[in-house]
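Every protein chain of the complex appears in place save one, which is left out.
Chain IDs A and B follow the sequence of writing; residue 1 opens each chain.
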Amino acid sequence: MIFLKLLTRIQDYFEDISMGKFVIYMVLIAWASTTIMPLLWVTNNSFRTTEEIVNHPFSLPSSFNLENYELAQARVAILNSYKNSIIMSGTTVIIVLFLGGLAGYVIARFDFVFKSVIKKLLVIGLMIPAFVTVVPVYELLIKFDLVNTYLALILPHTAGNLVFAIMMLAAYMSSLSTEIEEAALLDGASRWQIFTRIFVPMSRPAFATVGIFTFLWSYNDLFSALVYVSHKEVQPITVLLAKVSTMYGTDLGLQATAVVITVIPVLLVYIILQKQIIKGLTQGAVKG
Amino acid sequence: MEVVFIKTKDDKKVIFFFLFPALLMMTIFLFYPIVRSFYKTFYIAVQNINPRFVGLHNYRKLLTDPAVWIATKNTFIFMIAAVIFQVGIGIVLAVLVDMIRAGKEFFKTVYFFPIVMSAASLGLLFKLLYNYNSGLLNAFLINFGYEPVLWLDASKALLMVMIPTLWQYVGFYFVIILTAMTKIPEQLYEVAYLEGASTIQRVTKVTLPLIFEDIKVILVLAITGALRVFDFVWLITQGGPFDSSQVLGTYMYSAVFQRRLFGYGSTIAILIIVLGVIITSITNKLLGKRDVSID
Partner (left out) sequence: MKKILMLTLVFVLIFSFGVVKANEQVTLRVVTMFAGADPVSEVYEKTIEQFMADNPNVRIIDESATFDDSVKVRIENDFAAGNEPDITMYFTDAQATPVVESGRVMPLDDLIAETEIGDGILPSVLEQVRYSDGNIYAIPITGFYEGLILNVDLFEKYGVDYPTSWDKLVAAIDTFNANGITPMAVGLGITPHYQIEHSILKVGSAEGHDAGFENGVNEAWIEGLKNIKELYDMGAFQKDTLTQGWEGARGLFKQGKAAMIVEGSWAIADSQNEGKNNVTMIPYPKSGPEGNPTDMIAGFTSGLYLSKEAYQDEAKQEAVVKLFKRLTSAEFIKAAAEANGGLPAAKVTPEGLAQPYLDGLNAFQQAENISLPIDAQIPRPAWQEIVKGIGYICADRKTAEEVLDDAYQIYLEVSGN
């Protein structure tokens, strides 16, 4: 049954494919090729030696060589570093979404005295370059005795990503329909209930997007990791990138391997959260 | 379509308790550090030790430093290019992907790859593309009988570091626009369809106005992002040769971490923030206030 349905759908689809659609697909595929190639290239090179990469940058590996992976594993305890990364970036995402959601809701739906000031501060927050805050933040972390704990990365990452989260969530929520909200208020619902029962579910795609980026930025932030957490037991996986590129500056194969190892979890998170976006999409359509 | 803010008596409390935690976090780990850096702009302290008060010396130096002018100019070029290409291509791709049915998921996933991969790895890739001796670009040229080109010389370095920077984040704006478009209810399109609107009209009359607020946000993101450009420039050229590809982000990094002049680095950061505030307010003025909601 399902199979038949699927067949008819595919048939339907190709019947109404037009010249315009064809051009659209060509454009989309062209861009896609620029984004897929690097990933393939890096994965391919993670199985090769520097010599092969330099002399034939774009050919396939002569054999399925895991030497680079063994060397990478010898440099850092990969599983433990994965665990650290997931704990730190995961917690950052949860806090950012929670606090950012609350703040974004207030900015989107209330009018108050300091609103324009807060909006300006947010814009300034976006521009603060990480390199100048590193030293003062590190001084703070030493004072709070947080260096070499998970919080040493979670707190600064949360603060840094909140700006983006609030702006995105406020923008999304500000143009959601006010009808349901009004009805709920008339029914005596509290603001908290309105936030959790109406705004959070309706803004699911925005939450998912913000969550992805927060995870990504927190996860890929090598710089803070090198400064704030120096213990091997707490270091995230990105530190592997630094370890191989500063000392093995000329070993391209190993560097490619380090990239593959660090990219895998993010790709998984993205694919999982993307499902959320689609779920949110269908829900939004029903309620809108 | 003006937004009406509904008021109740507990609003003040709600505003406070909802905003406070986020503001607290940002104050401690974002605004306080920048205030502290501002304080350090009046000092010279090599390697952050034995600070010596120098008044406005760092600011005077900033104004007479030729590299700062080059970096500012290059940063503006980045900004204009980011608005045109990053945001522009991002919107076009999002609209196109929204029009198709098959393969939507596929494109959404693959357009995101460059962002997932982190600049460190992509920097390596582009370094190998541009390499004079064994790079792919020169391999092509030689194959077709041309002379190899010095891709990263002073006349081309800026363009060569702009390409990966702009390309990487197209996917970012693409995803945000696509997310924004999910809130537009199907009915609106149906209405537009029934009224006989063409595809282009549908995009310009329905889609774009309804996600206008989001576009404003991504314009601000693109502008501020351009002010902070760092990764690829540092990885590929370190701002060289002779500062030709220097941007404010790399110049500040070299001040803080290579030259260990924390005060001067902070002064550059202040310049970045001032420029950013001016430009984003102009942008917001130009775009005007147009809060809309779907009703």
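Following the convention adopted for this analysis, a residue touches a chain if its C-beta (ideal position, glycine included) is under 8 Å from a C-beta of that chain, and two chains touch if they have at least 3 such contacts.
Quick caveat: nothing in here was measured; it's all calculated off a predicted structure.
K.L.:
In the complete assembly, which of A:24, A:121, A:242 or A:267 touches the absent chain?
P.N.:
The one listed residue touching the chain not shown is A:242.
K.L.:
Among B:27, B:109 or B:238, which residue is in contact with the omitted chain in the full complex?
P.N.:
The one listed residue touching the chain not shown is B:238.
K.L.:
Need a quick check: the contact residues on subunit B for the chain that isn't drawn.
P.N.:
44, 46-50, 52, 57, 131-133, 150, 152-154, 157, 237-238, 240-242, 254, 256-261
K.L.:
Pick out the residues on subunit A that sit against the missing chain.
P.N.:
Answer for subunit A: residues 50-51, 54, 75, 87, 90-91, 94-95, 134-135, 138-139, 142-143, 147-151, 154, 223, 226-227, 230-234, 242-244, 246-250 touch the chain left out.
Rule of thumb we're sticking to: only the chains that are shown with their structure count from here on.
K.L.:
In the complex of these two chains, what residues of subunit B are touching subunit A?
P.N.:
Subunit B residues touching subunit A: 3-6, 8, 10-12, 14-15, 18-19, 21-23, 25-26, 28-34, 36-37, 48, 89, 93, 96-97, 99-103, 105-118, 120-122, 124-125, 128, 134-136, 139, 167, 170-172, 175-176, 179-180, 182-187, 199, 210-211, 213-214, 216-217, 220-221, 224, 227-228, 230, 249, 252-253, 256-257, 262, 265-266, 269, 272-273, 276-277, 280, 291-295.
K.L.:
In the complex of these two chains, what residues of subunit A are touching subunit B?
P.N.:
Against subunit B, the touching part of subunit A is residues 13, 20-21, 24-25, 27-28, 31-32, 34-36, 38-39, 41-42, 53-55, 57-58, 99-100, 102-103, 105-107, 109-112, 118, 120-121, 123-129, 131-137, 140, 155-156, 158-160, 162-164, 166-168, 171-172, 174-179, 181-182, 185, 190-192, 195, 202, 205-206, 208-209, 212-213, 216, 220, 222, 238, 241, 245, 252, 255-256, 259, 262-263, 266-267, 270-271, 274, 277-278, 280-281, 284-285, 288.
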